[in-house]
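Please find one structure pasted underneath; my questions will follow.
One chain of protein is taken out of this complex; the other chains stay put.
For chain A:
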Amino acid sequence: MKSLAYLDHAATTPARPEVIAAITEELATGGNASSLHTVGRAARKVVEESREAVAHALGCGPSEVVFTSGGTESDNLAVKGTWWQRRGGDPKRNRLLIGATEHHAVLDAVEHLVHHEGAIVDWIDVDRSGRSDPSQVRELIERDPDSVALVSLMWANNEVGAIQPVADVASVAHEHGIPMHTDAVQAIGQVPVDFTASGADLLTASAHKFGGPQGVGVLVARRDASLVPLTHGGGQERQLRSGTLNTPGIRGMAVAATLAMQELPQEQEKLAALRDKLIRGALDLGLDIEVTGAHEVGDVTARLAGNAHLRVPGCDGDSLLYLLDAAGIECSTGSACQAGVPQPSHVLLAMGISEDDARGALRLTLGHTSTDADVAAFLAALPAAVDRARRARSASRGGR
């Protein structure tokens, strides 16, 4: 089936033409940014200009930009690197305060530290809208402030689009001198992200979520953030991330970041209008569909402008996904798979949604190529898909 509507921009959003042009040119140029000769210096110049552009887009200083391979590496470096550093200096400092709805790149890094290195984790809860309460973070810290190595709370959730009170939580953490990390992978290009103003010490970004290439990202790290690196080698990126710099990818990311920042106000308005049309349209189909989390028409402060998350009672998400895919609609259930098998979403469960209710989840995410026609195609395909998915569920559940 040919694709009629791509509604999975939170998974990856198409690279912009300007980005493709920049990467292509850079690939043809070549050069290792660590080399001292002419072509090496040229590559170094591209990397540093890109660093400045990315810093400008994210509201940080160029020296705070550490280039990585993407969101997962940045999250791992922030969480493990900080925990190793802080705990190494003080064995009592082994506690992590982590958002319950974090991406697996944070969750699984934390699980690793808990299961293999003796870390202790306290989860920061979310309410029915997917948002956390800074006063709970305060309460968790004040139980024993000297034991906390790091607070990590995502800027915006990848499944339900809930925007977290990052600045408030950062200020609570700082009262006790505790560093704060935020995974802003989904936020960039959808809400203003200003690293310095947020007060965070560490911030994760991934290029392909805002129109750049896959396989390149950033960990923004304050100059005084102290981290043990994950990889050792040539000492690139403040000794924090050894390895030859991905110059074409970095240049592509810088172009994408600049465009995303410039276009943010118009983009936000466009995406929110499409999102509202999609959610309203789905709720009006009379299929008992529910929207997950907070949704106010026009709002871009509680929920990402490009995120719609629906729950369809009586359906399995994977059936819906297949039926919509067969009808040319590309979307997601939002939750992680294990070998292709959908697992009930930890995000929805943390929001107090039952396992059964979480099964019929559908995540529709919009981006810079989205149009009215995409939303219309989805709404046109949805009723037949829901009908069949409901029959399939009762068929495969019943015994013979």
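Structural remarks
In this section, a residue touches a chain if its C-beta (ideal position, glycine included) is under 8 Å from a C-beta of that chain, and two chains touch if they have at least 3 such contacts; residues count from 1.
In this text, contacts and distances are computed from a predicted model.
The chain that is not shown carries the UniProt protein name "tRNA-specific 2-thiouridylase MnmA", picked from "Insulinase family protein", "Ferredoxin--NADP reductase", "Cellobiose transport system permease protein" or "tRNA-specific 2-thiouridylase MnmA". The hidden chain makes contact, of the residues A:L27, A:A197 or A:A326, with A:A326.
If you put the hidden chain back, the residue from A:K45, A:R143 or A:R391 that touches it is A:R391. Even with one chain removed from view, chain A keeps its contact list with that chain: residues 318-319, 322-323, 325-326, 337-342, 388-389, 391-396, 398-400.
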